[in-house]
Structures are given as structure tokens and as C-alpha cells.
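Comments concern the structure below.
A protein chain is absent from this complex, but the other protein chains hold their places.
When the chains are written out, they are named A and B in that same order, and each has its own residue count from 1.
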Amino acid sequence: MTLMQRGFLLDPNRCLGCRTCIMACAANKNLPVGIYLRTIEKQEQRIGNRILKYYLSTSCNHCNNPECFRLCPKQALKKRKDGIVLHDSLKCDGCGTCTRSCPFEAPVINNITGRMIKCDLCHDKVDEGEDPACVAACPVKALQLINIDEVDRQEDVVRRLPGVIKIQITRPSIRYKRLKSGIQVLRNTIKEGVSGYNSDEL
Amino acid sequence: MNYSELFMQAMRELAKGSQITELAEMLAKQIEKVVIITDATNRVLAHYDPLDTGIKMSKFFTLKYHIADNVSKESDTNNKRFYEDKWDAEQGLINYVYFPIEVEGKSYGNCIVLCSSEEMAIEQIKIVEQMSLIFLLALRERLQNDAARERFSDEIVYDILYNNYDSKVALYEKAKHLHWDMEGPYAIVVVETIPDKIDTVRKTGSLKFNSSSPIHTIINKKVVFILSLTNILSKNIEDSINSFVEKLLSNLAFSHIKDVQIGISSTAKALTDLHQSFQEAKIALELGKAFNLGQINHFEKMGFLKFVFTAPAQELQEFGGRILGNIIFHDLELETDLLDTLKVYIEQQGQIANTAKALYIHENTLRNRLKKIEQLINLDLGRIDHLVNIYIALQIFALDFYDGS
Partner (left out) sequence: MKYIYSNVCTADCRGSCRIKTKVQNGKIINITGDPIDEYTLGSLCAKGYAQMHRVYSADRITHPMKQMGKGTGNWVYISWEQVLHEIALKLIEIREKHNNLLPVCLNKYLGSMGVLSRSIDGFFNSIGYITKMVDSPCVTTGVEALNFSFGTTKKPVPEDMANAKVIIIWGGNPAWTTIHQMRYVYAAKENGATIVVIDPVLTATAARSDLYIQIKPGTDLELALGIAKILMEKNLLDKDFLNEYTHNWASFKTLLEEIDLSQVEKVTEVPVDQIRNLAHLVGKEKPMTLWLGAGVQHTIKGGHSFRAISALSAMTGNIGIAGGNIHYATYEAWEFAGAFEALKPPQKSSIDAVGNQNNENMEHRYVGTGRHSQLLSLKPPIELLWVASHNPASQAPDSKAVKKALNSIDMVVVADQFLTSTAEYADYFLPVTTQYEQEDIVVSYWHYGAAVNQKAIDPIGESKSDFEIMRALAMLLNELSPGFSSFPVGRSASEWLDLEMQPQYPKLGINEYNQLIDKYKRVNLPDIPWQDKIFSTPSGKYEFPSVFDLDKITQDDQYPFRLLRERNVSVHNSQFRNSTCVKGFSEKTSVLINRQIANSRKLEEGAIVRLYNQLGEIVLPVTLSDTVPIDVVVIHLGCDYKELLELNDLVALIDTDLGDHFSDAKGLAFNNSYVDFTRA
């Protein structure tokens, strides 16, 4: 059966961590103040003499095995043929079970309506052939809407980025471009004589 | 009637829309022998006994030498037009010959005649060969119809399993379409193997379960079987499902498919719970893979691991780092193997002797390492409440390396 799975492709080599995607989404959906459907995580890791620093922009991953979908007592979630996981707020009573069961913390409770809300991949735009709000607003086109099966064949596309636990059990529909790093000329990190610092304590 | 006349008549019948059963009858009557037509999975599609020998047919007629999906013998159609074997039936050993119905290496089935090769006259062989062509056409059309039906059914099953319907009424309508037993309860079995073999698994799984064939489909490269548990006592459910699974596995082994992973859901009471069971089965499968728990995994038996993996990834990462971070740092900076040591120690149920053996080190070396480990993580390997955290942290790191393959 040829179904497709829509998802996001994030290029960490381009993402600036500027948060435009978060606010473009909020503006597009007229979200109440303080409610966001996307998050930016800074990833910073020292590996030997290099520092890996990049930003992850994440929203709902429209998983193949969505936990929210499994546990919702009102069966308010469904997964379309194109893989988008949609929530029916009319069936939702705001119990919050999904918010506690998603490994990516994608569903949030809208404090105005009392019901759950999460990224819906702007399915209304996508059905019209347009990009989701976040994809369209990114100033450097770090986010793309893709067909997961198509990009899995590409060489520079990976499921996980260094230093991040990405739960695969739910089979999230998000892919990343392989992270590249430049050369870093860092000042010596170990230095004697700086006040309060004792190299023995390392 | 000579063979070309029979051929023309059969063609006309085929064009009119006759089924394989009618065509089989035509052939059987002509050659006055029992004719059996099977498909590519050895399932009997039609049989006719013109002499009323009273032979009993089962659902499958499995051929031994020319195995259904062994699809390489193009040259054989030139040299050998049929094969011979004996069938160990209720009535005793019966000779039979069979003509593979295949084209360009793809097998569509077999045409089997119950007699020995000597008993086949040249004329009759010719007739059977020509009819085989007609059976080929009929089988192909049947396959295409099946495929179309299957696609249609697959879409409906997808919608049911992923809650993609508007109302309960709509759901029941869809289920009726597929001749589903409305009552339930159900269980779902999800099977994963090498992508090339998925279709075979699906076909092979069409075994009888609880006096009917399970609904089956393929979603995201996994075969999904929906088993109807009507009238099975709850204490027998697990056993029935297990025997289904075992039968499936042995059939697959017979087809040389051994690398199989299976997940089984808990019981779904109604049609409207199927979406949940579907997820359960998949999770049991994935957890089984991630934590190396064996080939067959029941969701209900997953234990606490269910909760672990669904905690937010950030929290898991922080927890893992908090508990085992110092060991990892130590291993990185000083090139030691403390994490591995700890892992094996836990795997060996905390037995010093077994652990030391598994790691190829001396017991004293091991004790020193364990002491160092305790120092670094500031936890006591003798305390159960500490061990629990260590065990969970280790599982989290196992998850970290698990990328779904």
C-alpha cells in the first residue's frame, strides 16, 4: 500500500535558533500568549577539543506509533493517509493524558480553551499545496516539508543528531541533514593562575 | 474434443468470465483425472474429481520440490514441463504430477493432476500445458482483482486502525464492508521482517484462526493481523494467539524467513479499541527490539519499560546523565570501560564470577572496577533502590543507541 508520510526535514547547519518559526506558527494560528506549538532547543556539547553547538526546531513529529493517539481516552486523535496526526478539539476534554505521554512534549493545553492543541502540520495549507507557516517563515529555509520515504534514500539525511536522545519507539516523522562542523580555534581551556581555579580540582 | 478445440472453448469461457473452478472442471472432465489448481502460496483454488474418487482436499496442497516462491526456473519450462511426486493423503500415497503456472520467473500457481507420469498420455500433457496458459491468465486476473480488493481493504483497515473516520456508524459501515465480526474482542499481531519479504509474510499469515481468516494488511512495512477472539475463553486467549504466532513462524521458517520480530497487543474489547491495540502491538515490537527482549513480545508483559520510554526525551537524557554521567566522562577522558563493565554486571544478575568471565578479567579487577564505579556515581550497587535507577539509566542509554533498525 503506498501511503505517504509527511514530515519535517530540519537542516541544523542552517538553523539559527532565532525562534521565528515559533512565532510565525503562533501568529498563523492566533495562539494565546505563552502557548507555543514549536520549541527551539540549544544543543551544546564539548567533544574533545571541539564544541558542537546547534539548534533543534521541533514540533509534533506526527509519529507512526503516536502515544497520544494510543492513550487518548476520548479517541480524539487520528492519523490521516498522509501521515498527519490530527486532533479533534471537539472531542477533547483537556484531561492532559497526551501531554504526559508524548516523548517530545508536543501536545500542550491551550489555557484559553482548556483543550489540547498541537502542531497539525498546517494541514489546511498543505492541502492547498502551500508550506506550513513555520517552513514559510524561516529566514534561512532551515525547515522543509518532506515526504519521509523519499528523503530516507538520501545520503545526507539522518534520523538522529549527535548528543540527542531521540526516541525512535514512536517512529517520529522527522529527519535531519547531517551535521557538519567547521574548524574551531579555541583559546587554551586550562590555564594556571586564574583566580579561584586549581588544576588539581579537575 | 481435441486439445485445440478445448483450448478455444476454454478461452471463450474465460472471456465470458468463467472462474478457475469451472475451468478446472472442464479440464478434469476432459482428461478424466482429478485436477487441482493452487496459487503461488500453495492454496487450493479449485479442484474437480471427475471420477468421484472421494478424495478429501484440504486448504493447501504443498508441493515439496518446486516450492511456491522459488522463482528462478525459467529454463525448466523448456526442459521439464511437469514434475512428479507422491502425496501422503488420508487414503495413502497418491501419485501426482504438477505443471508450474509461471511466466518470466514469476509463479502464479500450479496445475496438479492426480496420476503418475506414465498415466499421462502425450495428448493429455499437451492439453494440460495449454490449459495452464488459460489458468495463467485467470490467475493473473484474479491476482489483480485481489490486489485491487486488497488495496481497497487496506485503506479501510488503515482508516479503522488510525481512527480516521468520522463517527462510530461510519466505522461499523467500513467494518461490515470487510465482513468483520462486529462483536469482537480482538487482538492484533504485528510482524516485522526484511522489507523484501513482507508480502510473503502477509500471504503466509492467512492461516485459520478461530475458524476464520484474520484481517491482514501492511502498514509502514509491517504486517498487521487482526485476530477475532469471539467465543474464546479469556484464559485461553494467550495460548491461542501464541499457537497462531508459532504456526506463522514455522511456516515462515519453511520459506527461509527467520529474521522476524513480533509484537502482540492486549485484548481489544470492541472495534473502537482497535486503534489502541494496534499501537500496543507496535510498541511491544519496538521495545522488544530496543531492549533485546526476544522475538515475540506481548504488550501486557512489557513492565515498567513502557513508562520509561514515554517520558519526555529531555528528562530521560537528563536522568541518564545524572546517574551515569560521571562514568561516561571517566571512560571518555581516561579511556576506561566502566560503563560496559556495569552493563555486563547487571546483565549477569550481579554475579561476580559470571561477570568476570564475560569480561575476560580477573575477579579482583572486577571488584576494583565496581568500587570505582560506585565512587564515581555515588551509588551503592548493593542497594535495590539504587540499582533500580542504575538499571533504568542503562536502559535509557540502550535506547539512545537504538535507531529503529
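Simple rule for what comes next: contacts are C-beta pairs under 8 Å (C-beta built on N, C-alpha and C of every residue); 3 or more make two chains touch, one makes a residue touch a chain.
Since the model is a prediction, treat every value here as computed from it, not as a measurement.
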item	value
Displayed partners of the chain not shown (whole complex)	A
Options A:Ala76, A:Cys138 or A:Ile174, residue touching the unrepresented chain	A:Cys138
Touch residues of subunit A, complete complex, unshown partner	13-14, 16-20, 22-24, 26-28, 30, 33-34, 36, 39-40, 42, 44-46, 51, 53-55, 136-141, 182-191, 194-198, 201-202
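The rule is simple: only the chains that are shown with their structure count from here on.
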item	value
Whole-Å gap between the CA centroids of subunit A and subunit B	34
Footprint of subunit A on subunit B - complex, ascending	151, 154-155, 158-159, 162-165, 217-220, 272, 275-276, 279-280, 282-283, 286-287, 290, 309-314, 316-317, 320, 396, 399-400, 402-404
Interfacial residue positions of subunit A with respect to subunit B in the complex	1, 3, 5, 41, 64-67, 69-71, 75, 77-81, 101-105, 159-160, 164-169, 171
